[in-house]
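The following block contains the structure, expressed as structure tokens.
In this view, the complex is presented without one of its protein chains, the others remaining in place.
Chain IDs A and B follow the sequence of writing; residue 1 opens each chain.
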Amino acid sequence: MTCSERPVRILIVDDHPVVRAGLLTLLGKEPRLAVVGAAHCGEEAISTIAAAPVDVLLLDLRMPGISGIDLLGILRRGNRAPAVIILSSYEYEEEIYQAVKAGARG
Amino acid sequence: MTMAGRRIAVAAGIVLLLAGGVAGVWLYRTLGHGGPLKTVYAAFDKQDDWKEYGGTWQYVDGVMRNISDERGAKLMSGSVGWTNYSVEADVLLLGQYGDAGLILRASDEEQGVDAYHGYMAGLRDLDNALLLGRADYGWKEYVAKTIAPRVYAQQWYHLKFLAYGCDFAVATTTPSGETISAAVEDPGCLPAGRFGLKSYNTGAEWKNVVVRPATAQDLASMTGGVTPPRAEPNAYPLGSIPAPYDRYFEPLQRDLEAHHSDINARTIDSLRLLPPDVSTQVTLHGVVTLTSPVLYVQDSTGGLAIPAAHIQAPVEIGDEIEAHGDAVPRDFSSVLEHADVRPLWSHTPVLPVAVTAYQASTGAFDAEYIEIEGVLQGKQDEEGNRHVLVLDDGSQSFRAIAVGEGPTAHFGNLKLRSRIRLRGICVVDPAYTKDQTSFAVLLPSLRDVEVLAGPPWWTTGHVLALIIGTLLLILSGFACYIQIERWRMRAVLKERERLAHDMHDTLAQSFAGLGFQLEAMQQELHEGGEVASQLKLARAMVRDSHEEARRSIAALRPDPLESAELLPALKSCAARMINSNTAIQIETVCEGSERSIPLRTADALLHIGQEAITNAVRHAHPSHVRIMLMYAKNSVELVVADDGCGFHLSSGSAGFGTRGMQRRAAAIGAKLKLSSVAGRGTTVRVSASLPLSFPKALWRTVRMVQPWKRDRNEHDMQ
Partner (left out) sequence: MEIYWNAPMRDDDMPSQIALVERSVARGYGGIVVAPIETLPMRTPIRRLMARGVPVVVVGTDLGIPAGPGLSYVMSDEQLAGQMAGRRIGTILHGQGNVAIVGIRPQLTSLVERERSLEATLVREFPGIRVVVRRFGLAGAPQEQLSANEILSGGERIDAIAALTLGSTRGAYYALVATGKEKTVKLVGFDQDLIPPLRTGGIDAVVAQNTYAMGRIAIEKLDQERHGIATPGVTRVPPVLMTQENIDSAEIHAILDLSWWKGQ
């Protein structure tokens, strides 16, 4: 992990409001982390990333509209792709494999 | 031509064609199958070509014979469209008081006296005349030319009858070679019609019937070139017959003699008491009741057989005859030997007496015409072209015999054990009973057998088939039920998968979010203090709930479980559960011969097992978890045992997990047993019965449905 003065910019992408609120509160405590925003769907995530740079994406796999895997694919094609960490209640190997293949870091 | 005009023309053409076709078919049919007339040698053996109107017609050795003396027997053939033709035949009169001959140009024939429109020519031995006349449902006699010395019965005469235009000519050649002819012209004649044979008041025979088209020359050769006189119906005012009258008495005399019968005829009954070993010459009268194999006759006192009778003229059943011969008394009836038989008159049939088999077996009805019922026990054919039926009625068995080459389809169709009524001559002669039964019935024909009731339906075969059919029905019903259950199961599992998704979206994520919030709160607070410990508890509770939810979701597998995967599934579940905690050892054991477990049972066992494993891993901190699947003859048992810390059963800590296990066990009728020893370990045992066969499964389903049984199941589980 590189030490830098700038806090890590995090974008939370999850369709569930409680999760977003919880993560927001939890991560907000950490001084080195800065939650840039909380998107509730893939499209909003894309528009947020386009508006402002984001370092890390906390991504839920199962979302209505563009799924997490698809979003990964879209982001990778762009430049300045953030690092992606998957949040999910599911632990199917197949999904994990797909996510890793798509470029998730964890 | 315009388009519309062309269309109309085509339509008109089609209509005309159709009309022409229909008219052509109609013409062909009304004119009959004759078509154009050509020389035809009448073939009597083609039944379809001939139509009977009265009379009893037989075809024997090339001769067509009518043996009935009714007034107006006709046998018609040919076509309604035939106009100029001649009919030629040899004719023989059987009786002495009527006439017989040929018909031509006939139409609208019916049964009855002179019931046709047409012309008839023939011979009448009543007044020794050659006849020619016209019938229009009445009779107009145009010619009655005397043939000298007489017209003989039983002798062949050649007859030719011709129609050309409205001229009609007839010619006959007597046995002595003499030819007599006559001709008339009938203005307003019938132009066309069929030909046929006709007789009145006497039987007759015809042979060598030839039909030829006629020309003017043919007519001339018959009339000798003389123009035929105009036809005038002979008026026969009854009274004014000229003297001498003798010639009118001759036919009366002949008629009288023909029907003369011996007044010394004896009753048949009286013959039984004649001296036994002496043959006595007798004359008797009786009505014929059977003609083959032996002639049987009956009068109002009884019946008797006339074997080897010398019969003057053919007799049939219903004819009254006079017989003269040697009477030989037998036990129950007499026999007339060396007999001469002469028919007197016909159409006086004997009515049968309805008797029971017992009554017939006493011999009281020997040689008489009876009607009797019985149940058919056997059928066989015996030598001499005999078809034999063996019947039963009460305490008596009897045989029924029909002789003849008639069609045996009727015989073959009789089914054993059907109830049959038959009419025939009752005989006790051992030649027919073969000493097997007390009497036999001689049937005039196989058509005198009437089936009253078919064989009873309830035979062994049918009952067996019914039982098997019912069983098959039940089995297929049950198979359907099983299949429906399977589908329901799958539908339930599909629903669960859907639920899983829903739950994930809402529940699990909520827990996650809550967890984050609580963690954030905890970070704010320092360790120690009541709030901190409460927060910690809250976090633990959220984690637990999250776990539980996650497990439930994970457990909602979309694929239906195959029973063979039960143990591996439980093992992988355990493996996932312990995950990083490699200190716990998982052991799986399979005992007994592995069998296919019904879907519901496997599913329930899986969930119960998962729950048990989870409890063990999470609460008991065991070092060793054993999962055992034991197959027995009628059941399968799943045991999850751990060596952890155990828990108190009674301490209300029957959480959702335990209640869930109980519920699932109850749903499949399995016995759940939880046993735990503090500090030593916990064992969860669930024993489910396996169906051996469909009937047992059916029985189990019935048991599951019954509520009192269910209570017992619940009591089994603690």
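As a convention for this text, a residue touches a chain if its C-beta (ideal position, glycine included) is under 8 Å from a C-beta of that chain, and two chains touch if they have at least 3 such contacts.
None of these values were measured; they are calculated from a predicted model.
Contact with the chain that does not appear here is found for just one residue of B:179, B:267, B:312 or B:348, B:348. Only one residue in the set B:111, B:459 or B:585 touches the chain that does not appear here, and it is B:111. Considering the full assembly, B:70 is the residue among B:70, B:299, B:393 or B:429 that touches the omitted chain. Only one of the listed residues, B:3, B:263 or B:409, touches the absent chain: B:263. Interface residues of chain B with the unshown chain, by the touch rule above, are 54, 70-73, 110-115, 126-127, 137-141, 144, 233-241, 245, 248-249, 251-253, 255-256, 259-261, 263, 285, 320, 344-345, 347-348.
Basically, only the chains that are shown with their structure count from here on.
The distance from the centre of chain A to the centre of chain B, with each centre set as the mean of the Cα atoms, comes to 82 Å. Note for the complex: chain B touches chain A at residues 501, 504-506, 508-510, 512-517, 519-521, 523-524, 550, 553-554, 576. Chain contact summary for the complex, chain A toward chain B: residues 14-23, 25-26, 28-29, 60, 62, 87, 89-91.
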